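Dropping a structure here in structure tokens format, bear with me for questions.
On to chain A.
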Amino acid sequence: QQTKEQYLPALVYRTGPYAPNGIPWANGYADYMKLTNARGGINGVKVLVEECETAYATDRGVECYERLKGKNGGATLIQPLATGITFALTEKAPIDKIPLLTVGYGRSESQDGGVFKWNFPIGGTYWVAADVLLQQIGKKEGGLDKLKGKKITLVYLDSPYGKEPIPLLTERAAMLGFQFNALPVTAPGVEQKSTWLQIRQQRPDYVLLWGYGIMNSTSLKEAQATGYPREKMYGAWWSGAEPDVKDVGMGAKGYNAAAMQHGAEPGSAVVKEILDKIHANGQGTGPKEEVGQVMYMRGVVSAMYAVEAVRAAQERFGKGKVITSEQARWGLENLNLTQAKLDALGFKGVLKPVSTSCFDHMGGNWARIHTWDGSKWQFSSDWLQADEQILKPLVKSVADKYAAEKKITRRSAADCQS
Partner candidate 1 sequence: MSKKKIGEVILDVRNISLRFGGVNALTDISFNVREHEIRAIIGPNGAGKSSMLNCINGVYTPSEGSITFRGQTFSHMNSRQVAEMGVARTFQNLALFKGMSVIDNLMAGRNLKIKSNLFLQALRIGPAAREEVQHRAFVERIIDFLEIQAYRKTPVGQLPYGLQKRVDLGRALAMEPQVLLLDEPMAGMNVEEKQDMCRFILDVNDEFGTTIVLIEHDMGVVMDISDRVVVLDYGKKIGDGTPDEVRNNEEVIRAYLGTGH
Partner candidate 2 sequence: MGFFLETLFGGLMAGMLYSLVALGFVLIFKASGVFNFAQGAMVLFAALAMARFSEWVPHWLGLQSKFLANTIAFALAAACMFVLAWAVERLVLRHLVNQEGVTLLMATLGITYFLDGLGQTLFGSDIYPIDVGMPKDPLLLFENTFPGGIMVNQEDLIATVVAALLVSLLSLFFQKTSTGRALRAVADDHQAAQSIGIPLARIWVIVWCVAGITALVAGVIWGSKLGVQFSLATVALRALPVIILGGLTSVPGAIIGGLIIGVGEKLSEVYLGPFVGGGIEIWFAYVLALVFLLFRPQGLFGEKIIDRV
Partner candidate 3 sequence: MDSKNIVLNVNGIEVIYNHVILVLKGVSLSVPEGGIVALLGGNGAGKTTTLRAISNLLQGERGEVTKGAITLRGERIDNLTPAELVQRGVVQVMEGRHCFAHLTIEENLLTGAYTRKNKGEIAANLDKVYTYFPRLKTRRHSQAAYTSGGEQQMCAIGRALMTQPSVVLLDEPSMGLAPQIVEEVFHIVKDLNEKEKVTFLLAEQNTHMALQYADYGYIMESGRVVMDGPAADLANNEDVKEFYLGMGGSERKSFKDVKSYRRRKRWLA
């Protein structure tokens, strides 16, 4: 019995400064895993989930990782759920041979599977998010070339997470000729008066918001207090969920944020299924009302990638078997989620196809923009695709620098077969 379970632990934070965002994510992740089991497991193999609380702190995250990695026959993969923890685990995972699934966060350059064999930022990186936001702003202005001479200010959490988009934005600024300015906010971001005073002084045309947790709602409140139009504010996809705007309410109306492919999807098939099969039986993890909200969906999507990776691995290493973490890595590297597959899983309209490869650990660079209407998030753009022309060289150069530092040689094509 024991051995028949696929162990998929998750590092989560249901406490601490970032709990409002962490809780729905963890609920979504847990619920989808329950759904998977309700659906009969992965080709009959049930999944076993275990949470470990990190409170978004790196050292606790590392401890959790160490604790969970060897349990129940070994962790199949790990979701660090924090950029800081991802950085630390990036050094450890290759030794333990455990893949890190970092859906929409972590190191942007880890898209490069040639160097980052064990990192999987499936579905999008911060660079994708930043690029997509610029494209949308360009659209608003009537073309990217119209950005020339405009002022765009980034308000970011002063942490590796917040700094991630800067290289891309700097690059884009040079290319498109807009004036780029970055204002750091000291964590956790409850005091932003001077930041917004500066914004009031500089009067940028657009503000990009790269905050997390309470920093987002604080930014929106300060924007309201300084009279900066929320319509001109664009947030990253970690700045665009319900907890970020809920208690600002109408004060945040008009605020835009990237949706990481998915947004709030209360109407999607998978949500309905979760409500039917899990919550209806009283087995739901969180409050019913939050099912289908943005962070919840991100948990669901992350879980789905994990499950599908296992499924993909089973295709190769034996259906109905419990697979190892190394096999899971292969699965993650060879995901091919076509629209048909996604639709079948209940993600119709939620996701675009994702297909990873040995060298591309991201697998998809689509996103949409959604806008807060005062009570809920609503899509306000079409699908947008990040510009590979810009992303690719950036990823490669940063990854190469990392490889040089760590004396890692790029994986060969042969290595990809393993």
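Here is how the candidates were picked: all candidates are chains of the complex that A comes from, given by their letters.
Everything that follows uses one rule, which is that contacts are C-beta pairs under 8 Å (C-beta built on N, C-alpha and C of every residue); 3 or more make two chains touch, one makes a residue touch a chain; residues count from 1.
The model shown is predicted, which means the values in this text are computed figures rather than measured ones.
Looking at this complex, which candidate touches chain A: 1, 2 or 3?
In this complex, among candidates 1, 2 or 3, chain A touches 2.
Inside the complex, what are the residues of chain A that reach candidate 2?
Against candidate 2, the touching part of chain A is residues 14-17, 19-20, 23, 158, 182-186, 188-191, 193-195, 197-198, 200-201, 213-214, 217-218, 221, 224-227, 243, 246-249, 251.
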